[in-house]
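Apart from one protein chain that is not included, each protein chain of the complex appears where it belongs.
Letters are used for the chains, namely A, B and C, taken in the order the chains are written, and counting of residues starts over at 1 for each.
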Amino acid sequence: MAGNTIGQLFKVTTFGESHGPAIGGIIDGCPPGMALTAEDLQLDLDRRKPGTSRYTTARREEDAVKILSGVFENTTTGASIGLVIDNTDQRSQDYSNIKEQFRPGHADYTYWHKFGIRDYRGGGRSSARETAVRVAAGAIAKKYLREQCGIEIRGYLAQLGPVKVETLNWDEVHNNPFFCPDPAKLAALDDYMRQLKKDGDSVGARVNVVASNVPVGWGEPVFDRLDADIAHAMMSINAVKAVEIGDGFAVVEQRGSTHRDELTPQGFTANHSGGVLGGISSGQDILVSMALKPTSSISIAGKSINIQGEVIDVVTKGRHDPCVGIRAVPIAEAMLAIVLMDHFLRHRAQNMHVQVNTPDIARFKRD
Amino acid sequence: MAGNTIGQLFKVTTFGESHGPAIGGIIDGCPPGMALTAEDLQLDLDRRKPGTSRYTTARREEDAVKILSGVFENTTTGASIGLVIDNTDQRSQDYSNIKEQFRPGHADYTYWHKFGIRDYRGGGRSSARETAVRVAAGAIAKKYLREQCGIEIRGYLAQLGPVKVETLNWDEVHNNPFFCPDPAKLAALDDYMRQLKKDGDSVGARVNVVASNVPVGWGEPVFDRLDADIAHAMMSINAVKAVEIGDGFAVVEQRGSTHRDELTPQGFTANHSGGVLGGISSGQDILVSMALKPTSSISIAGKSINIQGEVIDVVTKGRHDPCVGIRAVPIAEAMLAIVLMDHFLRHRAQNMHVQVNTPDIARFKRD
Amino acid sequence: MAGNTIGQLFKVTTFGESHGPAIGGIIDGCPPGMALTAEDLQLDLDRRKPGTSRYTTARREEDAVKILSGVFENTTTGASIGLVIDNTDQRSQDYSNIKEQFRPGHADYTYWHKFGIRDYRGGGRSSARETAVRVAAGAIAKKYLREQCGIEIRGYLAQLGPVKVETLNWDEVHNNPFFCPDPAKLAALDDYMRQLKKDGDSVGARVNVVASNVPVGWGEPVFDRLDADIAHAMMSINAVKAVEIGDGFAVVEQRGSTHRDELTPQGFTANHSGGVLGGISSGQDILVSMALKPTSSISIAGKSINIQGEVIDVVTKGRHDPCVGIRAVPIAEAMLAIVLMDHFLRHRAQNMHVQVNTPDIARFKRD
Partner (left out) sequence: MAGNTIGQLFKVTTFGESHGPAIGGIIDGCPPGMALTAEDLQLDLDRRKPGTSRYTTARREEDAVKILSGVFENTTTGASIGLVIDNTDQRSQDYSNIKEQFRPGHADYTYWHKFGIRDYRGGGRSSARETAVRVAAGAIAKKYLREQCGIEIRGYLAQLGPVKVETLNWDEVHNNPFFCPDPAKLAALDDYMRQLKKDGDSVGARVNVVASNVPVGWGEPVFDRLDADIAHAMMSINAVKAVEIGDGFAVVEQRGSTHRDELTPQGFTANHSGGVLGGISSGQDILVSMALKPTSSISIAGKSINIQGEVIDVVTKGRHDPCVGIRAVPIAEAMLAIVLMDHFLRHRAQNMHVQVNTPDIARFKRD
């Protein structure tokens, strides 16, 4: 289908099905000379890994990534980086019953009609298992951006069903299995998830990602705007149904006199724009928010049809996350890193010699 | 900056600044054999044209498009289609005062830092004037999709500031200058806009676009998903800050048992997904919603700095829309058409021989 | 057909038919800050222009190029550059007789079968008229490479039919209408061309292009090698049937001990490789040679069929070059410039920080 690549100069191409022998990918365009080992990728993979808490799927994957090329003596060489992650816990037998079923809310129906054949085991190519490769690729981008540009990319769970986060304390994000930055909400989250599991149901979530210290100037109008490429990348994550930059949908009711971020010699006075003006980074924090739908893999029976067009009841057994949004946090970080890395290289190609005497104004500090 | 192309098989590349001699573009990949004249493009261009009502900018552009190639005896030949629209009403003198100013909320600051040079006249390349070429290109895609696939692509204004549309009557959309489908809201819109002009301010808007009769199967996972490419295209429109597919952000509070659209032999029972499952069209209506920020070109003074870093007051004179969201309706339609056309060709390249015996279920009718 | 773009970071997209209202193109990716006017492009366009001597087609085109965007106050802004050249001397009446004929050696038969429709006037899109836009785009690349990198790109006629050039005197190339660097061959060329016109026939040619002062390091293995992209660009020129880099086909009979260019602290001792090793420029002159077939537009009758499949005789009237290879010299220079410009930007994106202490060895001087 030739749609498995993202990026133009930092290109990530992935392969692999949920229940095939392995998933993997190729990262083409990583600059030479960066220190890199599999451990650098493993840290983020472990954050995404299923089975890390009772709130995510019980499927246990080692998700041990191997670097097959592009790194020599623990340093990137500029050659394409081949990655492979073996699928170690496949349990294909769980899925034989859905071979001819179109599970409502899943890609079964659309894959079947598009391709005429479907690897029905665990969703095949449409499974979120593929996102592990994105996380590994994103870890390379994150490392480069952090070391070369001082950029920090961090995500958190902003809302889970009715439970809204009210405080952003970055130090708390990694102290709980929800990536929740508001310790006052942990009890509510825990209660809600217990009830959800009891109900055999699932729920949606909002995930926010922030990139700090991005220099002014990244993004290529008019189509390859930074925000447009971010929207593309986020919407390419399984289950994402909406993306906002900065104030997002709140701008509908805003007036121009409120929305426009004024400039002072000390920096912008606000960040309604979310760090992008005219499709180009402004030097402020890049603010991205997204909505993830509730997974359709639930144990409550649903109506559907099979490939013969007959009416059926569908009950998804197997091991599934009641809220896929939680584990989306490291995935969203990875996608933002991949987009920023691509635009860093694209900007640098054509504008390295640009000399602007205007001092870059102090960057907006998000409190 | 090499970011002025969208699409892979139906490729649209644009050029042109607000106050240069002309804007234009190249459409590469239009199939041969379609009847096409400049008049086909002019219809949509006239819908976007400034100066059509007292609610939009008083700038008067003929926006007369010329087809320079790719069409022979009123039929597309398969060669690249060159388009040009002369800029006839430029009035450069209006803009000399902002030569060294960074207008808050505009791309002045980011273009300056990226390129070190800026065509400050009317926003230069960052002006929404460029979207006229998108509308012309989209008209080609719309015509092809309508004639070959029966697809209809229609947009409307869903909200303007606090005024929310409550009824979707397609027949009304073109009976008023707001693209408003709810005649009961016209008076409120009129009142609001009058006050806005009096205040010298601007306001945001929500625009919805719907594509009907899209066959099941379009979209190329995992990165070039139909919804991801739609998000990219919409976010590439000037002033767009958020995009939703189907239920969008409402999914955050939904449960899986509610969200998943059940299938019956008669079709889906709902369209929470917005016509896309797993990144591939489901045969249901494609539902897209977006937020457009209020333009920053207002006559209320704002604080900013100039290229020397000195504090200044900015007042935007000239002729500007108090709500750029209104005229975005034909632009959003055009972008959706371009994305669908691209995916039609991409799908067809690889899957023409797919034979699925399952009858395509009746499509969801949006009421 | 979506094949009208070349380049990844310096992207050139063209449109236009031989007898439409205009030809033109978009150059996307030119860095900002370069001084540029239409006159800079006109110089090379005039070198390619038909009607400049009795040896080329009598068709007279002004070939006056207009820059429609991307340049502000005679300086590139980083925005896409729109170009247009009006077709002023079309004489469509010359071509009505060939409307249903497939001229042997032309693209008539293949365009007809591919597209089912054909702009038969003067070859339509398959006409070499399109190459004028390449020359204009190439002039931008040449100027940038010359000013920023000191690169010089020069071509010459190396052979015309049986007449082989034996001396390379760059100063002579522009003193004669053949782009011939060997003044001793001018009389023979003149005699041969006179006889050819008398015979109503045409002949092939060999054209060489050399790029000097290209730094070591340009080219992106394994597929986007510099030599592979050069081969692509040259073979995309009308009538080109073969391309060599360095010693080209002579390597078939060479031994490794002869072919390998040895290195010394003073530079390479020879340039059999043609300036490319492993797909990456070596710092030596880039040496490219190509063969152009004799035009099939001759007044000697040829056998063919028409679109009904009937046997016909074809005689090409109108004004044609007896040797299209001559005018190919500036086109080949332009294509080499476009490829080098693209690879300059690509290399710079990913390797700007590379620090190699080894001093770049002195470059091979071609005598």
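By definition in this document, contacts are C-beta pairs under 8 Å (C-beta built on N, C-alpha and C of every residue); 3 or more make two chains touch, one makes a residue touch a chain.
Only a predicted model underlies this, so the values are computations on that prediction, with no experimental measurement involved.
Q: Among C:D28, C:E172 or C:E220, which one touches the chain that has been omitted from the display?
A: Going through C:D28, C:E172 or C:E220 one by one, C:E220 is the residue touching the chain not shown.
Q: Suppose we count only contacts with the excluded chain; which residues of chain A make the list?
A: Answer for chain A: residues 1-5, 8-11, 13-17, 20-26, 28-29, 32-33, 66, 68-70, 72, 75-82, 84, 114-119, 124-125 touch the chain left out.
Q: Just the residue numbers, please: which parts of chain C touch the chain that's not shown?
A: 1-6, 14, 102, 104-107, 109-116, 125-126, 130, 159, 161-162, 196, 201-206, 216-225, 227-236, 238, 241-265, 269, 272-274, 277-283, 291-298, 300, 302-305, 307-311, 346-347, 350-351, 354-361
Q: In the full complex, which residues of chain B touch the absent chain?
A: Within chain B, the residues that touch the unshown chain are 8-9, 29, 31-33, 78-79, 148, 221, 345-346, 348-354.
We adopt the following convention: only the chains that are shown with their structure count from here on.
Q: Please identify which chain has its centre, taken as the mean of its CA atoms, farthest from the centre of chain C.
A: A
Q: When the centre of a chain is set as the mean of its C-alpha atoms, what distance in Å lies between chain A and chain B?
A: Using C-alpha averages as centres, the distance is 26 Å.
Q: Determine the centre-to-centre distance between chain A and chain C, using the mean Cα coordinates as centres, and give it in whole Å.
A: 45
Q: Among the residues of chain C, which are close enough to touch at least two other chains?
A: 8-9, 29, 32-33, 78-79
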